[in-house]
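Removed from the display is one protein chain of the complex; every other protein chain stays in position.
Which chain is which? They are A, B and C, in the order written, and residues in each are numbered from 1.
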Amino acid sequence: MLQIDCPWCGSRDQDEFQCGGEAHIVRPATPEDLSDAQWADYLFNRANTKGAHAEQWCHSGGCRRWFNIVRDTVSYKISSVYQAGASPPQEKP
Amino acid sequence: MKRNRYSIFSLARNAVSYHRDWRAAWRSPDPAPSYDVIVVGGGGHGLATAYYLAAEHKVGRIAVLEKGWIGGGNTGRNTTIVRSNYLWDESAHLYEKSLQLWEGLSQELNFNVMFSQRGVMNLGHSLQDMRDIYRRSNANRLNGIDSEILSPAEIKAMVPAMNVSENARYPVLGASFQARGGVARHDAVAWGFARAADEHGVDIIQNCEVSGIFKENGAVTGVETNRGVIRASKVAVVAAGHSSVLGDMAGLRMPIESYPLQALVSEPLKPVLDTVVMSNAVHGYVSQSDKGELVIGAGVDGYIGYGQRGSFSIIEGNVAAIVELFPIFSRVRMLRQWGGIVDVCPDACPIISKTSLKGLYFNCGWGTGGFKATPGSGWVFAHTVAHDEPHALNAAFNMERFTTGALIDEHGAAGVAH
Amino acid sequence: MNTRFSPLSEFTTPQQRFGASDRLDCWLEEQAFLAHFNLRGDPQHSDFLEVLDEQIGLRLPLVANTVSVSQQWRSCWLGPDEWLLLGPKSKELPETLMAGLNGMHYSLVDLSGGQTVIRIGGPAWRDVLGSACTLDLHPRTFEAGRCAQTVLAHSNVLLIHVDADERGEALDIVVRRSFADHLLRWLIDAAMEVGFELHRPRT
Partner (left out) sequence: MSGARRSPTGGLIDRSRSITFRFNGKEYSGHPGDTLASALLAQGVRLFGRSFKYHRPRGVVGAGAEEPNALVQLGEGAYSTPNLRATQIELYQGLTARTINGWPSLSFDIGSINNWLARLLPAGFYYKTFMWPRSAWMRYERHIRRAAGLGIAPTAPDPDRYDKMHRHCDVLVVGGGPAGLMAALAAARAGARVILADEQPRFGGSLLHTDARIGGESALDWVDATLSELKANSNVTLLPRSTVTGYYDHNFLVINERRIHHLGPGQADPRISRERLWRVRASQVVLATGAIERPLVFGSNDAPGVMLCSAVSTYIRRYGVVPGQRGAVFTNNDSGYQAAVDMAWAGMEVNAVIDLRPSPAGQAVETVEALGIPVHAGHVVCGTRSNAQGLNRIELARLTDNGSDILSYKGLLDCQVLAISGGWSPTVHLHSQSGAKAVFDEELACFVPGNSVQAERSAGSSAGTFDLAGCLSAGAGAGVAAARASGWSGDNLDIPMAIGGQCGSIQACWEVPSTELDSTGLKKFLDFQNDTTVADIKLAAREGYRSIEHVKRYTALGFGTDQGKLGNINGMAILAKALGQTLNDTGTTTFRPNYTPVTFGAISGRAIGEDKFDPIRKSAIHSWHARQGAEFENVGQWKRPWYYPRDGEDMPTAVNRECTATRQGVGVLDASTLGKIDIKGPDAAEFLNRLYTNRWDKLQPGRCRYGFMLGEDGMIMDDGVTTCLGPDHYLMTTTTGGAAAVMGWMERWLQTEWPKLKVFLTSVTDHWSVMSVAGPRSRQLLEDVGCDFDLAAGAFPFMAVREGSVAGIAARVSRISFSGELAFEVSVDANFGLALWEAVMEAGHRFDITPYGTEAMHVLRAEKGYVIVGQDTDGSVTPLDLGMQWIVSESKDFIGKRSLSRSDTARDNRKQLVGLRTSDPQQVLPEGAQLVNAPSESRPVPMIGHVSSSYFSANLGRSIALALVKGGASRMGGTVYAQLMDGAIVPAVITSAVFLDPENERQRQEAV
């Protein structure tokens, strides 16, 4: 039962949120230029990381804003929250 | 490697010697430096693959590498529903092959896997559910798979505990029913395959985690493990929730995400439910184990997770769904809940395929519904590995389908995918 | 001329009151026919804020989950570029506001028919709400000037702290029309235990 810090509303129960999966997958600018395999990679392949995973969430039961978090997919601990469009914070050394 | 054969007679014989003389069901050998085939993952599918490789394809030296204890993955934590009434031809034929293997599995393995053909019911709660049920049942019949459509009255007669009242929030309008479907004793499936594979000389190596895959010139050459390097020219990965992790080791990107899927059991009860009941719309499924617990499950958490646990709110929704369908279970108590890591493909169908790397094979993506496929999956995968070519039954379940678009989408019409 | 029906005007329940005579610790009523407008715009754009201030005397709250109040309007933060303007009964927004906003990227949408407000008060309102609400409603954290969107009994709602109703502290629950009946039913069920009174809609 995650408790997620919405960058706007603060800490809320996971049931107010919706996960949008892996973050930072950019839609190709000109899909027509892609091979079928490249398109399939964009469409279906996912890092599915065991460990620190950058993912998109939407505060759908609250402010309806999308944002990103880095969450450990084993411990479920959330190490950072940042706004949509921002790049993931650097790993601490 | 002759084992004790299991039977009532051997049981009686051993009783005389106070059960001192039972041999180990499977050995616990140290890994050899190399094998012909390494199977990564000691779940039901991996063990079945090893068994059929040895028993049917006479592959000589096989090892199953399991990072924990065999059957400790999804095989040991699923709700054990077995059925073959899938919508699309490709899946229907594959699962039906599996169901046929189930029907003789205890004898084949000489291990009672308690396959109980008590029937599986998929409820329909909306007009669209009923259309889908007709479509799927009709297709099943034409594919040679048994299927019936039940009216609410027929459902009530089979499952008196169910509320089929018209006043329910989502009334039961009917159901599809596969009488040959049912449940099995999940642990026994892993153990039975392990014992039978061991009998054919397969080395089952537990506490052996694969941490790297070696390749040379586009072909696989072995694996790195916490118990040293083990060589093989064929590596068959059957790692379920960890498929992406292994794919990553080989440099493959996979169309897989791993989600927490939970299940729970009630305290044991005297028999009260004689068949398996699944509902997509009310979202839950339930059967009663031979020990008497209600075994209950629902859907995955909405985010990936490797923690073998999920969120409580899923459990709440799941239990509410069961009480909604079975109001008399309200005073029954939940004993235990747990989770597994299910590997989900975009089209809710598995991958049983060669890869771009020679000698590397993947069997994964079974998601929330691969227990029923255990023998069939092992059978076709063994064929694929032995012949370096898929069997007709798994040809469609290749990786290329994500490129060509020839998905086999079982989301829409197959009901809850268990 | 034409009869209006608020989302809960036809609400029926066997009980309008429930509780031992000594205990009616919660009351509920619909605040029907308020003016609801959803406003979107860029708060970085100083003109945008100014127009609102000038035209309807509202300083939009820029702090998340807070409310600002003017003579006639309450404005609730819904998102970094989104607010709910709640006005008195069927209040229209002045044409001049639209005119003022013209040329800016904004959106001002009338939702008056699509939402209503259930006001809940009485000494036990927090417990009644606690049965469904995952937010921390403790007075230490949810106090005057606060609002919050959340999910209540499967319904998306906006909660607004009401500081100075003549009957004491209360809470306004803004809920979509089609969910209002369900939500009120749920709240009444939750309020059984503390005893409740269902007031006629305030229109």
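One rule holds in what follows: a contact is a pair of C-beta atoms (placed from the backbone, for glycine too) under 8 Å apart; a residue touches a chain by one contact, two chains touch by 3 or more.
Note that the structure is a prediction, hence the values are computed from the model and not measured.
Asks: If I'm reading the header right, one chain is hidden. Which shown chains does it touch across the whole complex?
Replies: Answer for the hidden chain's contacts among shown chains: A, B, C.
Asks: Thinking of the whole complex, not just what is shown, which of B:D187, B:D203, B:E257 or B:D343 touches the missing chain?
Replies: Candidates B:D187, B:D203, B:E257 or B:D343; residue touching the omitted chain: B:D187.
Asks: Provide the residue numbers of chain A that touch the chain removed from this figure.
Replies: 1-3, 13, 18, 20, 26-27, 30-32, 34, 36, 39-40, 43, 56, 58, 60, 64-66, 75-76, 84-85
Asks: Against the chain that's been left off, what residues of chain C make contact? List them.
Replies: 1-7, 10, 18-19, 33, 38, 40, 81, 105-107, 109-115, 127, 130-136, 138, 140-141, 153-155, 176-179, 181-183, 185-186, 189-190, 192-193
Asks: What residue numbers in chain B mark contact with the hidden partner chain?
Replies: 6-8, 10-12, 15, 18-20, 22-28, 68-69, 71-72, 76, 89, 93, 103-104, 106-107, 110-112, 114-118, 125-128, 130-139, 141-144, 149, 161, 163, 167-170, 185, 187-188, 191-192, 206, 266-272, 282, 288, 290-292, 307, 309, 311-312, 315-317, 319-320, 322-324, 327-338, 346, 401, 403-407, 409, 411-413
As a convention for this text, only the chains that are shown with their structure count from here on.
Asks: Just curious, how far off is chain B from chain A if you go by their C-alpha centres, in Å?
Replies: The computed centroid separation for chain A versus chain B comes out at 30 Å.
Asks: How many angstrom lie between the centres of chain A and chain C, each centre taken as the mean Cα position?
Replies: Computed from C-alpha means, the inter-chain centre distance equals 32 Å.
Asks: Using the touch definition from the top, which residues of chain A touch two or more other chains?
Replies: Where chain A meets two or more other chains at a single residue, that happens at 15.
Asks: Can you tell me which residues of chain C touch two or more of the remaining chains?
Replies: Chain C, residues with two or more chain partners: not present.
Asks: Inside the complex, what are the residues of chain A that reach chain C?
Replies: Those in contact with chain C are residues 8-10, 12-13, 15-16, 61-65.
Asks: In the complex of these two chains, what residues of chain A are touching chain B?
Replies: 1-2, 14-15, 18-19, 21, 36-37, 39-41, 43-50, 53, 55, 71, 73-76
Asks: Provide the residue numbers of chain B that touch chain A in the complex, in ascending order.
Replies: So the residues of chain B touching chain A come out as 242, 244-245, 253-258, 302-307, 311-313, 346, 402-404.
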